[in-house]
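Removed from the display is one protein chain of the complex; every other protein chain stays in position.
The first chain written gets the first letter, and so on, giving A and B; residue counts start at 1 in each chain.
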Amino acid sequence: MIRPILATLVAVFLCATAAAAQTAPAAEPAAESGLQSILQEHHDLVERASRQTVQTVLDALIDSEDEAVPAFLERWQARELYMRNADGLFVYVQNDRADPLVLLDIETGAELGTAGSRDLTALRPNRGVQTVIGAALVQFQLLADDPATRATALQAIERAPEPGQLHMIGRMLDEETDPALRDQAEWLLTRMTIAFAEDEAQRVAAIESLAGDVRVQARAALNPLLLTDRRVAEALPRDANIARVLEPGSAALPRADAYAMLVAAGLAPQEVTAQMRRDALIANITNGTVAGIQVHQLGTEAARARAYAALAAAGAVPPAPTEAEQTAALAAHVFYDEYREPSTAVTAAAAETVAAINTHVGLLEAIDLSLDGISLASIYFLAAIGLAITFGVMGVINMAHGEFIMMGAYTGYVVQLFIPDYTVSILVALPLAFAVTFGAGVAMERLVIRWLYSRPLETLLATFGISIALQQIVRQVFGAQARPFTAPDWLSGSLVFNDVVAISYIRIAIFGLGVLFFVLLWLILNKTRLGLEVRAVTQNPSMASSMGINPDRINMLTFGLGSGIAGIAGVAIGLFAQVTPELGTHYIVQSFMTVVVGGVGNIFGTLAGATLIGFLQKGIEWLNPSNTLAAQTYMILFVILFIQFRPRGIVALKGRAAGA
Amino acid sequence: MKKLLFSTALAALMTTGAHAEIRVGILHSLSGTMAISETTLRDVMLMLIEEQNARGGLLGEQIVPVVVDPASDWPLFAERARELLTVHDVDVIFGCWTSVSRKSVLPVIEELNGLMFYPVQYEGEESSRNVFYTGAAPNQQAIPAVDYFLNELGVTRFALLGTDYVYPRTTNRILEAYLLDHGIPQENIFVNYTPFGHSDWSSIVSDVVALGESGDQVGVISTINGDANVGFYNELAAQGVTADAIPVVAFSVGEEELAGLDTAPLVGHLAAWNYFESADTPENEAFIEAWHAFTGDPDRVTNDPMEAHYIGFNMWVNAVTQAGTTDVDAVRAAMYGQQVPNLTGGIATMLPNHHLTKPVLIGEIRADGQFDIISQTEPVPGDAWTDFLPESAVLESDWPGLGCGMYNTETQTCVQIQSNY
Partner (left out) sequence: MIALFRQNRSVPVMLAVLVIFAAFVTLLSEGAGTGALSTSLVKTLGMTTCLAIVALAMDMVWGYAGILSLGHMAFFALGGYMIGMWLMVARTEGVIAASLAQAPLPPTPQELTDAVAVQIFGVVGGNSFPWMWAFSHSLIAQLLLVVLVPGLLALVFGWLAFRSRVTGVYLSILTQAMTLALSLYLFQNDTGLRGNNGLSGLQNIPGAESVPQSLMSVWFLWASVAALALAYVFAAWVMAGKFGNVTRGIRDDEARVRFLGYPVEGYKLFVFTGTAIMAGIAGALYYPQAGIINPDEMAPIASIYLAVWVAIGGRGRLYGAVIGAVVVSLLSTWFTGGRAPDINLGFYTIQWVDWWTVLLGLGFVLVTLFAPKGLGGLIDLLARRTPQ
């Protein structure tokens, strides 16, 4: 009885101050509103909502059994609640883009006047609070008519399962007809049975039903059952669910750790570390001496040990336990891991199921790793294939190859500025990037490269100059920041086989592009007149020209082709990596290595090189997942060594062509 | 044309010789890998100086900016700093981004008793007599963000992903110690380092997703630097990692970095900074308006290091006005306790350890590339030496009081007056 009166008083008082503060005439908010008054009572908890404290507010709201509560909670969760700064009144706004904002009463929806954006504070409950609100909403939503609402409720349970929800799901399943929702609810039921059910047999059955399930969530349901605590005791407790007994000094429990556990449990005296000894000595300095030893002599560990022993003998400090005492203390106790789950039947079933799942997952992980390897290999292949033509076939070291890749990516970005449809823009960007870099390649060949065919090492210098100039020009034109180049929807997302094996569509597309170019190039080089002429010019330019082939034209076209492919690779790489002026520099050294490792002058070689490097890098990364940089280092070291033993690469040309 | 060139050269020489005006050195890379971030800071300094000159300059004189390009080359930073101080005779330097560039400049600045304002969030563990750190120390960015993960999102398993350099390394070391203190066991902390500009993220993201098999709530703390973020977030989106399933909080991703991304799949992931462009205050509105007018580009975003320069420059102007001179020692003495309003509300105060008090903001990425500010703390005083590492916890920095930036409170001695570079 007291509460509503108080609340009314508060509300009236607040309205009075609000009226005083507001210059704009405002309609009176519904002063009798139960909702508003409950919120005002917990004003701070609402304004600065935290996952850890918001439950108080929610309980108060739900206890009030006010009809408006579910709708209010949904809007609060959706971050539609505002607070008027002047008086702390909670309101909705009509349209959050309007200026000034039109305020609405949270209960009646009546207009309460207007306010500028700075007169209001948007109350944005964070994700944690949203989750808690979602959990509170479950009871209103789980049996709702709208399947979408029921789905929301199931998601909320999934995010924060609580024991009380177990029977709610059971009730829902009795009536649920939507097959997708049924599946989800059944899965939740299994999961929550494992976690919360009282009946041991039920739990074991639920655990066993997950056998062979490789979902992350299935493992997430089982693994917590196997959590253990490490304990020490004088003898093994009889009723505990013990996972394993540990031997001090073994790999699982080093001697020092075991002794530290004894110390922490108060079962053995503290070891004296160098630091503790130093502090003890300092604390016992009297007139420049410690236990009769001059302070300036205490500059060695041995002297400090003597001084400490003397102090201990005098009883000034606790004596350090000897080695034998430590061993005895360790021998007198037993160390073991104890399951947090008390039921042995449950832990045994869980351990068995998890072991089976993990074997399966390990296998799948190997498949996933291979997919990653293929994907990386196809990226390297795509980046290097253009180089395989210009360097491998023509012998030109094009340091600006990376910049052609970069130009391709920027072409994609520019196309998207003009064509907002992502699908169309990609389809336009691919040929356009080819055209742009083909043109750039031809221009470079005509202006620079062709004067340097007799001096191949110097193409390195000239093209390096072009490379740094291009980079800086792009930086000037487009800015140094990364530019957005977005994949269309059908390329975003992943092809998911299960929770372990998945690969993103962009990588599949890159793989496809790699295969396409491999086939295309092979056909061009081996089945067309152009290819024949290219090979002729490569092997003997003067002979070729005497046969009526124009080597100038062939060189120009070959170089253009290699550059054009780099442009297309740029579009592909730009889709999954970052479009910056330095894009090319990340690929140039790897591309050269790919070509050299694979064997020059042969697109099969490039394929082999890219495959080797891609798989190698992924393999090393897998061995040491916390340091990608190390993987790259060892990969390059391997390549260096590899070339020592196969200087002509994996697929080496034989015979005369090898000398070209 | 030749004559014109010659006369410009002559004019340049003459201005070098006579320096009646106040000179401000700007030491930010305009080329090379760091240009991506630092060019903006040069622009914001030019804008602030132009505004100050429009207000009548400083001590009745015009402020002349001296822009040099250290070209993302760390030794060149030291060389350029020496040039700024000895050849161009600048009164103050605003500059550096990476920690290694700052470490390169430190010995020169300390030797020549220069004054530098460093505007970027960094790993702490430093307090130089000659540098004012206007970016965040770890306790002003990383620790509050982790608290948010622990308390609000209930994260119990952490993936610390970073670029392999000193800021992520030190920050992660502090965070690991902090998490262990807060009951997160070592096996629940996954750490990975990648090179600058890394783009192949698929297996790392898979590893993070797989962490969920323990049944813990997984959260990612990202100190991934610069443009490597583009690939990282693209991969998160491709693997369908939503903020609900695995939240990611980043310390190096701001409005500028998001400009290179399709943010739609990233909505809800987090960043922790001391400033977001979306902060709704009159100061910020004026700042953004001036920035758009200055750059002539209504789409140029603002970011946290820009605010740091804004605060640093205004503090320096106030200190110079108060001291009545640009003499470094006088200005330094006047700097302590200087107060300048933050762009996000509240007041920034310069502390005796050369760090600022700043509020910590946590923002959720919106679809438009801006951030929803979902949490804003009271101003947090920056801590030069972190309290969460045993060897640093005993250290203290108090220049006006103790005359020392690295004072060991245990042995009660000043470990060093000059910095350990």
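Methods note: a contact is a pair of C-beta atoms (placed from the backbone, for glycine too) under 8 Å apart; a residue touches a chain by one contact, two chains touch by 3 or more.
Quantities reported herein were computed from a predicted structural model and do not represent experimental measurements.
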Hidden-chain contact residue, picked from the options A:Ala469, A:Val496 or A:Leu623: A:Ala469
Omitted-chain contact residue, chosen from B:Ser31, B:Ser252 or B:Thr326: B:Ser31
Among B:Asn113, B:Thr321 or B:Thr411, the residue in touch with the chain that has been omitted: B:Thr411
Touching the absent chain when the full complex is considered, from A:Leu101, A:Ala156 or A:Ile397: A:Ile397
Residue ranges of chain B at the interface with the undisplayed chain: 5, 8-9, 11-12, 16, 30-31, 66-71, 73-76, 78-80, 82-83, 86-88, 99-100, 103-104, 106-108, 111, 125, 164-166, 169-170, 173, 193, 195, 391-392, 408, 411, 413-416, 418-421
Residues in chain A touching the chain absent from view: 274, 278, 281-282, 285, 295-301, 304, 391, 395, 397, 399, 448, 451-452, 455-458, 460-462, 464-473, 476, 585, 589, 592-593, 596, 627, 629-630, 632-633, 636-637, 639-641, 643-645, 647
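Simple rule for what comes next: only the chains that are shown with their structure count from here on.
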Chain A and chain B: spacing of chain centres that average the CA atoms, whole Å: 24
Residues of chain A that touch chain B when the two form their complex: 50-52, 79, 117-118, 124-129, 159, 216-217, 219-224, 368-369, 372, 375-376, 379, 472, 475, 479-484, 486-487, 492-494, 496, 499-500, 502-507, 573, 576-580, 582, 586, 618, 621-622, 625-629, 632
Residue ranges of chain B in contact with chain A within the complex: 31, 33, 35-37, 39, 148, 151-154, 164, 190-195, 197-200, 202-204, 206-207, 209-210, 212-216, 227-231, 234-235, 237-240, 243-244, 247, 256-257, 259-262, 265, 268, 280-282, 362, 364, 372-375
